[in-house]
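The block underneath contains the structure these notes are about, expressed in structure tokens.
A single protein chain has been removed from this complex, and every other one stays in its place.
What follows is chain A.
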């Protein structure tokens, strides 16, 4: 039942920057697996190596080390065979022919995978309806809104009938409404049993869609966990303290050093995330020193964005500690 469809093993990739000639280790030993039918969120700050990882999975970039196995096929050995199982949207609306119509794009890309127009006619019809593009099917892509273009790119990928769909930032540049619409479509697609990897900055995408997330930073995996578990983990260590009087400057400084993940609202409402449960005593000591009154302590509800920021922050602190 729990069949592993994608195995990413020890991927490494470095680039030589064209201008400065300096070496960038974009991906540095990335490992993870994806089960059939799973939606995996690939997260990380700018330049973390998400796009490079995705492109190595679909064989557009050859890794320096490591390999990707999809459905038993090693991409680095048998790329074309592997591609039968993969489709991708890598640059959103730029992945389309703007001088062709919506329908012509679908037909052209189907042809490029060896399918005739006749074979795909009913599927194209369905997709146009489902993606609410039917009325615009004969419109040039250049005349479509960004949201429609993005949806069309997704439809093109879906038409390939592949087991795996790779999406690099599928909601980039969309307004709230279209972003929502694309999320709903993705949800539907996932329910149809596709295996999906989404790289994104868009936290609602992760919260709404992904069961699991792999977070990469500086080319390394720093978390590979169920979204729910990550949320629980951080939920229990995040508090909101309502204070009776304002903190002194000295206290604030100490606070920033000891608990970098803190936020003070109106000088009286302190949101703080603790790395270890015991840290709560240190916090109490810090407040007691200046006789700060604590009126209330609450557990916060945390959203995934905060979880993500906390993880990245922790990683940075560790890096600093290990240098010292």
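Quick note on the criterion: a contact is a pair of C-beta atoms (placed from the backbone, for glycine too) under 8 Å apart; a residue touches a chain by one contact, two chains touch by 3 or more; residues count from 1.
In this text, contacts and distances are computed from a predicted model.
Missing chain, UniProt protein name, picked from "RNA polymerase sigma factor", "ABC transporter permease", "C-type cytochrome" or "SoxY-related AACIE arm protein": "ABC transporter permease". Here the missing chain is touched by one residue of A:4, A:62 or A:297, and it is A:62.
Considering the full assembly, A:111 is the residue among A:10, A:111 or A:267 that touches the omitted chain.
Checked against the full complex, the one of A:8, A:69 or A:83 touching the unshown chain is A:83. Interface with the hidden chain, as seen from chain A, comprises residues 13, 15, 51-52, 55, 58-62, 64, 80-81, 83-84, 86-88, 90-91, 94-100, 104, 107-116, 156.
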